[in-house]
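The complex is shown incomplete by one protein chain, all other protein chains being positioned as in the whole.
Up next is subunit A:
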C-alpha cells in the first residue's frame, strides 16, 4: 500500500511534465479524449489518495496501535493529504461555479435570434463557438471586425473551425479538463494541452472543409495578427494564452503532421496504472479496516 497509494500523484507529475510534448505528437481527435480521460482519472486518483492518507489520522486512537504499525504513514503526510483535499475541494467548487456562470451567459448569447452564425456588432476581431444543449444546436459567434479582417477563403476556414468545435463536442472535454485541473493544480499544463488538441482537431476539420492546409494556416495567421493589432490599439485585455497560435500554424504548414499513435497507448497505460494502484491501495486499506473492526 505504501507505494501504491502515491502512484496517482506520480502519474499526475508525469502527465504534467510530458503534456506539452505529448500534445504536439498525439493525433488530435483521439489524443484530446485520451488526455481528458487521463486527467479526470488522475484527478479522481488524487482525491482517493488524499482520502486514504487523511483517514489514517483517525487511527490515533490507542486501541488501533496494531494498525499503526501495519500502515507506516507519518501523520505529517496524512495532514498534507487532508490539506490538498481541502484546497482541491475549494478550487473545484470555484471552477464549477465559474463554468456554470460562463455557460449561463453563453446560453443567453446563444439564444439570440438568427441562424447558426451570429454576427456581433463589434469592431474588435474575435470569434468563438457557443455550445448548444445536449440535443445539438450551438452557435458560431463572430464579430464584424473579424469578418472584415479576413477574405472569403479565410472566413470559410474560420466558420468550419468553429463548427468543428461544436460537432466534436469539445466543450465537454474542456469543462472536464478545467475541473480536473482545479482539483489537482499539477494538471494545469494537461488542461492547456487538451485546449491545444481541441484547436488542432478543429483546424484539421477546417482543412477538410476548406480544402487546403495552407488556407487554414493563413486564416489563423490573419486572424491572430488582426487581433493583436487591435489589442495593441485599444488596450484590449490580453486573452488567455493557449499553446501558441504559431504552433498550430506550423502544424498546418507541414503536409501531414507526424503523430504517434503509440503515445495514446502510453498515456492510457499510465492512467490505468494509476487507477490500478488506487484500487490496490484501497484493497489494503479495506483489509486493515476489516481487521480493526474484527478486534
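Remarks
Basically, a residue touches a chain if its C-beta (ideal position, glycine included) is under 8 Å from a C-beta of that chain, and two chains touch if they have at least 3 such contacts; residues count from 1.
Here, contacts and distances are computed from a predicted model.
Hidden from the displayed complex is a chain whose UniProt protein name, among "MucB/RseB N-terminal domain-containing protein", "Phenol 2-monooxygenase P2 subunit", "CopY family transcriptional regulator" or "ABC transporter permease subunit", is "CopY family transcriptional regulator". Considering the whole complex, the residue from A:3, A:17, A:79 or A:119 that touches the absent chain is A:119.
Taking the complete complex into account, A:159 is the one of A:159, A:186, A:275 or A:288 that touches the chain left out. For the chain left out of this panel, the touching residue among A:38, A:223 or A:264 is A:223.
From the options A:84, A:106, A:186 or A:275, the residue with contact to the unseen chain in the full assembly is A:106. Contacts to the hidden chain, counted on subunit A, fall at residues 29, 95, 98-99, 101-102, 105-106, 108-109, 112-122, 126-129, 131, 140-144, 146-148, 150-153, 155-156, 158-163, 165, 170-171, 174-175, 177-178, 191-192, 194-195, 198, 202, 204, 207-214, 217-218, 220-221, 223-225, 227-228, 231, 236-242, 244-246, 249-250, 253, 255-256.
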